[in-house]
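Here the structure is laid out as structure tokens; the discussion comes afterwards.
All protein chains but one are shown in place.
On to subunit A.
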Amino acid sequence: MTQVSDQARLEAGPRSTVAEPSAGRTSGAGLAAERVRWSVAGRLILDDVDVTAPPGAVTGLLGPNGTGKSTLLRLVAGVQRPDGGRVSLAGTASPDPVGAPGPSGAAREDLLAMPRRRRARTVAFVEQDAATELPVTVLDAVLLGRTPHRSLLAGPSEDDHTIARAALERVGALGLADREVTTLSGGERQRVHMARALAQAPRVLLLDEPTNHLDVAAQLATMRLVRELAREGVTVLAALHDLSLAAATCDHAVVLAPGASGHVVAAGPVEQVLVPEVIDPVYGVRTTVLRHPRTGRPVLTFEER
């Protein structure tokens, strides 16, 4: 098991320009889940898991099916409460200067203790396969993202409409605004969910297998959007099961191991984490890492053992 050092964890990804000074034991910036534990029906699903996601970068949450990736995202999003542990966020990416962190990381905000609505203005979560049978239009679905920003007694304002349309434009789905969500293809629906998360104007974006059911072009378009958002300062944590896609698009990676309880076997920049020594025992495969001739990024191929 390779435990990548804290320093490696903080190193800048190949395309991002994060230059945080090391802030002691845990990472000083971005999102940090520390010693998170969750069990259900007597089964320990997450056992003291530590996951960090630096700001302005895309962190891939990897691991075989059933290792607790979705569970971890739900805990960070505040949808479920962990049995123990801490989830916190440093205020670096905020345009608000009040939250600027000192070197000691004193300005970390506890996401679990935060009031729900404020947390929903801070963290957006795109779950896997969220669906509805109701005849809602795409625009109305995206406007839901404004819910934590307005009074629950008031309807969406003109500003909310402007923001929702801008979000739709950003994901290239403005033309779908008046369509009903139930009539969309899988790829179109995924874009609408991304737009809804954007309308939330979050500092942290959690994505659960955002490229599932998408064709190659749509996968790349999704990941390009995610990278752009990260460059603008959003902290992105995305559960992915496609290791090659993660290698091509993520700055950092966290690998959860299979077994009765999920725990982290490796974390750090993708070049250091997506290596045969980490992947082979976790997935039970033989991995070869090549270099992409143009991008210089790792390309993974797999064989059975």
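Points to keep in mind about this one:
Convention: a contact is a pair of C-beta atoms (placed from the backbone, for glycine too) under 8 Å apart; a residue touches a chain by one contact, two chains touch by 3 or more; residues count from 1.
Just so we're on the same page, contacts and distances are computed from a predicted model.
Here one chain is missing from view; checked against "Pyruvate ferredoxin oxidoreductase alpha subunit", "Acyl carrier protein", "3-isopropylmalate dehydratase small subunit" or "Iron complex transport system permease protein", UniProt names that protein "Iron complex transport system permease protein". When the full complex is taken into account, the listed residue touching the unshown chain is A:136, out of A:136, A:201, A:220 or A:299. Mapped onto subunit A, contacts with the missing chain fall at residues 40-42, 74, 77-79, 116-121, 123-125, 127, 130-137, 139-141, 144-145, 147-148, 150, 152-162, 165-166, 169, 174-180, 182-183, 193, 200.
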